[in-house]
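Excluded from the complex is one protein chain; the other protein chains are retained at their positions.
Chain IDs A and B follow the sequence of writing; residue 1 opens each chain.
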Amino acid sequence: MQTILEARGIVMIYEDGVVANRGVSLAVEQQTIHAVVGENGAGKSTLMKILFGMRQPQEGVILYKGRPVRIRSSHEAIRLGIGMVHQHLMLVPDLTVAENIVLGVEPVRGRMFLDMRTAQQITERVSREYGLDVPPDRKIKDLPIGVRQRVEILKALYRNAELLILDEPTAVLTPQEAEKLFVTLRELKKHGKTIIFISHKLNEVKQIADRVTVMRDARVITTKDAAGISEHDMAFLMVGREISFERVAPPPSTDQTLLGVRDLSYRDDDGVLALSGISFDVHAGEILGIAGVEGNGQTQLVRILAGLLPALGGAITIRGNLTEGLSPRRVREMEVAHIPEDRMEDGAAAEATLQENVIVDRYYKNPFSRGLRLLWPSIARHTSDLVQRFTIVAKSTRAPMTSLSGGNIQKVVVARELSSNPEVVIASQPTRGIDVGSEEMVHNLLTEARDKGKAILLVSADLDEVLKLSTRILVIYNGELVAHFPDASRVTASDLGPYMLGVQREEGVRG
Amino acid sequence: MDRFILKYFTLIRTVIAILIGIVVAVALIFLVSKDPGFSLRSFLLAPFLSRSRLSNIVEGASPIIFCGLAIAVAFQAKQFNVGAEGSLYLGAAVGTAFAVSTSLPAYLHVPLTLLVAAAVGLAWNVLPGILKAKWKASELVSSLMLNYVGYYVGLYLINFHFRDKKAGYLVSYQLPQSAWLQQFLPGTRLHAGIFLALLCAVLVYWYLYHSTSGYEVRMTGFNEKFARFGGINVVKVVVLCQLILGLLAGMGGMTEVMGIHRRFNWQTSPGYGWDGVVVAIIGRNHPLLIIAASLFLSYLRVGGQQLNLMSDVPYEMVIVIQSIIILLITAEAFLSQWRYHITVREAGKKGALS
Partner (left out) sequence: MNPLLKSIVSTDFGFAILRVLTPLLLPALGVAISGLSGASNIALEGIMLVAACVGVLVSAFAHSLWLALLAGIAAGVAIAALLGYFHLRLKADIVLAAIALNLFATGITIFLLFITTGDKGSSSSITSLVFPAVQIPLLRSIPILGPIFSGHNVLTYVSWLSVILYWLITFKTPLGLRIRAVGQNPDAAQSVGINVNRIRMYSLLLSGFFGALGGLYLCMGYLSWFSSGVTAGRGWIAVAAASLGNNMPLGTFLSSLLFGVVNALANYLAVLKVPSEFIQMIPYLATVIALAIYAGQAMRKRKASSEGPGPAGAGAAPDAVRAPGAEEPS
């Protein structure tokens, strides 16, 4: 088997001084599926960016098909035959499938004008060749995410990619859709393609990969045949210590409803009914998990609960009090905390200091301010206290948030939210994109809160997380609740899958 | 040395930008002037060489400080409202109208006149503020348009209702002495308004960095979604910071009229509002830096006026220099290669690459 790609001694330092790759070496053999696993900050995303020409390393050599190459841009990477399918799909929503596929290599008529008919034919041809069905003249924004990903893959294949890099491709797919993707990948392998597969989901890695490379702390720890390493071993190498995989048996929850939702509905900007008939209760001492593929209304649901969006209809009660028309601040004052799904968008202000980030929900209260005047000494003390309690790694409490790693930023967000002593916690994708160590900590914090009698609503696309933490599970699909599992300990991923995909549904579900 | 450079990098970059501006000025003078040496001296040195010109620098800085603070407060919330010019003009016009038509003892007349001007300036920014807060309409365009409208309204007011027909040209009646800001240093036009400007700078500093409302302003500027998420009433903040802008600008215009001219004589808009944008950028929206930047700008202005008066180089060269300086300052990546190399060197020293 020929080695199609080899990286030797890659060193990459970012402008802010962060060392992302420390002498990384990797060899990928042709016609294999090679998985790269590691925590966030381990350096694998950076390595992929380098391979795809998006970043330049300070040191190191890359050999493609045995020849040393300099990949100075995505353009050059594509020319070499390297294609990338990003986690956040690189498609232009308002353009059609065909337009997206030929973007950058557009067929022209008369040297100046776009030839869309040829573009359509091209799309149909490539789609047929690899068995990936896509509608050429539909706009991307009107297509479901599974189809969009196919377009992404076709884009790379059209450009004669022989090596495909897939970055967390199953992050947005259901188990069934992921299966379909794996079938596609195996087909592509048969076509002679090589695949590098980045993932956090170790069970999938075991399923699909031939070889596995584990990275940690900007270095490669080991590269092995996938068959010869267990998920446990991988996790251990990724973190350098034992990780618990077992589900924590929850204590029985009470009947006291802290968060009640009745017949909630919401209409999007484009007039689409994003939520309808949503009803559930979250009791004190339980974690209610809402499982669902992203884009089925969870985002809107959470934002409505937090007071950031107004509902179309329905009622929300917190400890019996209606929250109709309340501002985010008033909702918070009802002792509701919210861990947002996008920490950099909602949860934190990147250039503000740690202190400033921590007090955003409490700066106007005692002891952080008196009247109009902020009391910085007590703010500083409070922040240091939180840093210690939550083992946040930061240069100083006056350092900007950008100086922290993703995991630590999330810890700051979680620290802030949980330290406000809420009765209700809404956690939305709370461990997305953070390292296993921080993830474990967040999970422990949530279960602790549950044990202290808080009501926790967990909305997550990470099935393992939902299964691990929840007392009860609801499934959301297309803005409706389609399943209710009152005892999460008996539920498996394949139980949830069909409901998440809309293949199965229960009527009139109330949680 | 490397550590020092990294820590104060932004400041160093600002200074280098200013130096480059000066270099360009020198080059232009050499290009254009028949006696570059003399011109250069008029521009760079003359402002320091006479008592009246030195005080001109300080006097001239006063309205700029007001406008710089005004713009900075809005810019800190990422609201690109440039309405300082219109607020300044209209505020001063209405304030003049008030001062001229009322008769009060000085201890009332001065603060009330200032209050009127500030209130008008504030009111003039209600529209841009609300349009942005409620409907997301560009405050840049609306405040700009209102600058023009404010100018015409103010001009109309003065020319049609408060024009001093006895004076030789188009100016308002003279302000009654009770509405004057006292000049305190004979031989100069230094007036109490300067202290007011400095006081406002201190107040704005305190407001932005030590008050809850200022915190809301800054967080909104850092990340509006985050601010809203955390419970800050962003709508209120967006409107408030623009109102504060108007208030400060209106006051700034009025102090200039009350302290220097003692009548409204601006047939064209004086441009302090745009100076405010310039010093807000140079001073990175920080009130104390804005004081320094305003003095610097005023120095350039005085130098430019000397240049214009005494030599063959037009005043507009100063505008060119200003624009080059702020262009360089807004260029975040300016000199970033240099900083990157130093960063890598530092990382290497710490043995991070082993």
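What we mean here is this: a contact is a pair of C-beta atoms (placed from the backbone, for glycine too) under 8 Å apart; a residue touches a chain by one contact, two chains touch by 3 or more.
Here the structure is a predicted model, which is why all the values come from computation and not from measurement.
Considering the full assembly, B:142 is the residue among B:87, B:142, B:212 or B:343 that touches the omitted chain. Residue B:156 is the one among B:8, B:48 or B:156 that touches the chain missing from this view.
For chain B, the residues touching the chain absent from view are 28, 32, 78-80, 82, 127, 131-132, 134-142, 144-146, 148-149, 152-153, 155-156, 159-160, 224-225, 228, 234, 274, 277-278, 281, 314, 316-320, 322-324, 326-327, 330-334, 336. In the full complex, chain A makes contact with the omitted chain through residues 54, 73-75, 78-79, 84, 86, 88-95, 99-100, 103-106, 108, 112-114, 155, 159, 266-271, 303, 308-310, 312.
Simple rule for what comes next: only the chains that are shown with their structure count from here on.
For chain B in complex with chain A, the touching residues are 210-213, 215, 218-219, 222-223, 225-233, 336, 339-340, 343-344, 346-347, 352-353. By the touch criterion given at the top, residues 11, 13, 15-17, 19, 22, 58, 306, 308, 327-329, 332, 338, 340, 345-352, 356-357, 360-361, 363-364, 369, 372-374, 376 of chain A touch chain B in their complex.
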